[in-house]
Structures are given as structure tokens and as C-alpha cells.
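Next up is a structure, given as C-alpha cells.
Of the protein chains in this complex, all but one are displayed in their positions.
Chains here go by letter, A and B, matching the order in which they are written, and residues are numbered from 1 within each.
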Amino acid sequence: MSLNLLFWAYTLIWILLAGYLGLLGLRQQALTRRVDRLRARLGSQTAGKQEPS
Amino acid sequence: MNLALQTTVRSICLWAVLTLCMLASIHGVFLDAPRERVMGDVQRIFYFHFPAALGSFLAFAVVCFAGVSYLCTRQRRWDHLGRASAEVGVLFCTIVLVSGPLWAKSAWGTWWTWEARLTTMLVLWLLYISYLMIGLYTDSREQRARAAAVVGIVAFLDVPIVYFSVKWWRGHHPIILGRGGEGGLSPEMWPVVWICLVTFLLLYGILVGLRMSLARAEDIVLDMEEHLQN
Partner (left out) sequence: MAYFHGVWLIARKDLVSESRTLERLSSMLFLALTVLVIFSFALDFSRHQMADLAAGVLWVTLSLSAVLSLHESFRLEREDKALWALRLAPLDESAIYLGKLLANLLLLGGPAVLTLLLGALFFNLDLAPAAAPLALVLLLNMLGFASLGTLFAALSSSTRRGEILLHLLLLPLSIPLILAAVRSTTPLLLGRGFSAITLWLKLTVIMDIAFVTAGILLFEYLTEE
């Protein structure tokens, strides 16, 4: 019983820490996608204008 | 290019040190630390529970400091620091709230008691979750930053108040620091506590650094998107 509780305490702590890192990773991915979109838009705009400002 | 390389090397070094510290703490917690006489092995939860609690207090103090700095200087990096620190603080607070009841189950026989420190942690958790939700209900980044700074300051002002009000309301928690008593630590336990404290401090620093750089990147992307729209 007592060891069981100890096991779960540390398991949950690792899960929480890993979960937070995963969350940061997901946000990073979302941001990368936004940067890609931005880059695509920027590319088409400058291509249309023919002069980068 | 050189700068990017430098950053990579530094972050690899930090993660390596963190991994080593973490392994040392785990080794200390499960192998080096003596078995507690009264509570048995469950007491080993304490070695992560206590540093997480201290870490969350540190995090919330940093939120307050960042809030004051933001209001004085209006530099975005203080806002980033505040939000990053609050997030990590809530994470640590969650660790405390999860590990606390598991320990209480064996020590006091119930999962949850409305005991002073546990309750304070719960209230702090609520407070800083509301801090993190400010972003959902404000209209601009600038407004969010100002609101977050003010809330961060007032919330930290609330920390001692919450603690004392809950303490006078209820209270039985082993007293670790100060007077000895039954919850006191034996001398062989202290090195392990210190290793765990250092590990959590490092973990705090690394997580806040990660979150801050993410916030900075988000800000830059938003700037560019706004710039393109105009």
C-alpha cells in the first residue's frame, strides 16, 4: 500500500513534467506552422510586387 | 550562425546538467535517503513535494517582480518572464497538489484534508490559473501585459494573506523547518533534500527559459502578421 502510493506519486510527477514539455512542443509546432504560412504569404507578396521593400 | 550554435551548445549543456541532477536526486531519494521511522517509505514523496512547493513560491515571486518591472519599463520581455514563470509555478503547484494527497493518504488516512499549507497551495493554484486565463479575455497584447502585471502583483500580495487566513482556519502539517517535532528530518536526509532543491531550481530555470523563448517567438510572429495586414 505504502509503496504503491510512493510509486504513483512519482509516476504522476513524471507524467506532469512530460506533459508540460509536450505542451511546449505542441505550441512550438503551431508556431512553426504560422511562420511557414507567413513565409508563404511574404513570398507571394514580394513576387507580385517585384520589389522587396 | 555562430550565435545559434552557441545557444544550442548552451542548451545541450543545461539539459545534460539537469539530467545528471535529476538522476542524482532519484538515486538519493530511493537509495541514499534512510527509511523514515514513523511514516516509512511514503515519506520519500517529500523530497520532490517540498522543492516543488518552494519552486512554486519562487515562481510566483518572480511573477510579481516581472509585473513591477513591466509596469516601470514597458519592455515586453518582462511580460514574457511573468507569464513563463506563472506557468511553471502552476505546474509545480500541480505537482505539490498531486503528491500531497498521496502522502496524506498514508500519513493521515485521507486523500484530502483542508490543512493549512495544502489549502494555501490549492488557492494559489486557482489564483495563478486565473492569471494565466487573462490572455483569453483581453483584447490586445498590450492590455493583457498590463493586466497580467497588475494581477501578478496583487496575487503575490495575496499569498501571505491566504496562508495566514487558512492557517488560523485549520492546521496540522508536519513542521519541517524551524521547530523539530515529529515531522523533522534526520541529518542524513538533508543532503538529499538539497540535491532535490538544486534540481528543481535548475528545472525551473530551464522551463522558464524555454517558455520565454517561445513567448518571444510568438510575439515576433504576431508582430509580423500585424505588419503584413497593414
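Heads up, the rule we're going with is that a contact is a pair of C-beta atoms (placed from the backbone, for glycine too) under 8 Å apart; a residue touches a chain by one contact, two chains touch by 3 or more.
Note that the coordinates shown come from a computational prediction; the quantities given were computed from them, not determined experimentally.
Shown chains touched by the hidden one, complex as a whole: B. Considering the whole complex, the residue from B:M22, B:A61 or B:A147 that touches the absent chain is B:A147. If you put the hidden chain back, the residue from B:L81, B:M121 or B:V162 that touches it is B:V162. Residue-wise, the contact with the chain that is not shown comes from B:L71, picked out of B:V17, B:L71, B:L202 or B:A217. For chain B, the residues touching the chain absent from view are 71, 123, 126-127, 130, 133-134, 137-139, 143, 146-147, 149-151, 153-155, 157-158, 161-162, 164-166, 168-169.
Convention: only the chains that are shown with their structure count from here on.
Here the CA centre of chain A is 21 Å from the CA centre of chain B.
Put simply, chain A touches chain B in their complex at residues 1-3, 5-6, 8-10, 12-13, 16-17, 20, 24, 27-28, 31, 34-35, 38, 41-42, 45. Residue ranges on chain B touching chain A, taken from their complex, read 40-42, 44-45, 48-49, 52, 88, 91, 94-95, 98-99, 102-103, 105-106, 203, 207, 210-211, 214, 217-218, 221, 224-225, 228.
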